[in-house]
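Omission of a single protein chain aside, the complex is shown with its protein chains in their original locations.
Then we have chain A:
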Amino acid sequence: MNETNSKGIRLDPRTELLLLIIANVVAFTYSAQWIEFAVIGILALLLICCGCIKSALKWIVFFICLVGIQYYVIPILPKILVIMFSVLTVYIRKLFPCLMIGALILKTTPVRFLIISLRKWHIPQKMIIPLSITLRYFPAIKEEQRHIRDAMKLRKIRGFSRKLECMVVPMLMSATGTADELSAAAITRGIENPIEKTCIVDLRFHIQDYICLIVGCIFIIAANITY
């Protein structure tokens, strides 16, 4: 996670979260084809403006591939494959706007900025702590899984339910251990201090935030009108 993003504009984390919600709404209301293309285009532009040129290109290429498959490959496929592929392309394309904004958040916003912005929305501390832990624990699960799989290779473990048990139980075991360690670390850093937390970073809405939100609202309206 890069702390100082010098190139490109920087958005307030709150704007990014709002955009995520907007993208969700738009993705489930639009039905006209051009809105989808416009959403993807604008989001790619946003990614480029924020300095993630590489990932913007990656998303665009991926999207064009999916559309290409849908219009040029699917008509010549046999019927069974048609159903499989069209479900794939349609569903994944539906996820695209949210995935792109998610990538933007991951690339440009450290988790602690996200926490600050949630705190500014007066979301209770009891929700913020577990949520941030959850977000940070995903990579740890991946690593854990690798270790478990290695360990399982040493033993002969057969059968689906046995395998599942051997996957889940060690994961939960280590999770309980990690919970103790993490909470000890957090308490020593004063997380239980009841005084309102201050922050050195000044998060504020700027002109680019307002522009993004206005564009988002326009898309919601457009998606609802063009039925």
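What we mean here is this: a residue touches a chain if its C-beta (ideal position, glycine included) is under 8 Å from a C-beta of that chain, and two chains touch if they have at least 3 such contacts; residues count from 1.
The rule is simple: contacts and distances are computed from a predicted model.
Chemist: Select, from "Thioredoxin reductase", "Energy-coupling factor transport system substrate-specific component", "CxxC motif-containing protein" or "Nitrile hydratase beta subunit domain-containing protein", the UniProt-recorded name of the complex's unshown chain.
Modeler: Checked against "Thioredoxin reductase", "Energy-coupling factor transport system substrate-specific component", "CxxC motif-containing protein" or "Nitrile hydratase beta subunit domain-containing protein": the hidden chain maps to "Energy-coupling factor transport system substrate-specific component".
Chemist: Which listed residue (A:45, A:172, A:203 or A:217) would be found touching the missing chain in the intact complex?
Modeler: Checking the options A:45, A:172, A:203 or A:217, the one contacting the hidden chain is A:172.
Chemist: Considering the whole complex rather than only what is displayed, give the residues of chain A touching the chain that is not shown.
Modeler: 20-21, 23-24, 27-28, 31-33, 36, 70-71, 82-84, 86-91, 93-95, 97-99, 102, 126-127, 129-135, 137-138, 141, 164-165, 168-169, 171-173, 175-176, 178-180, 182-183, 186-187, 191-192
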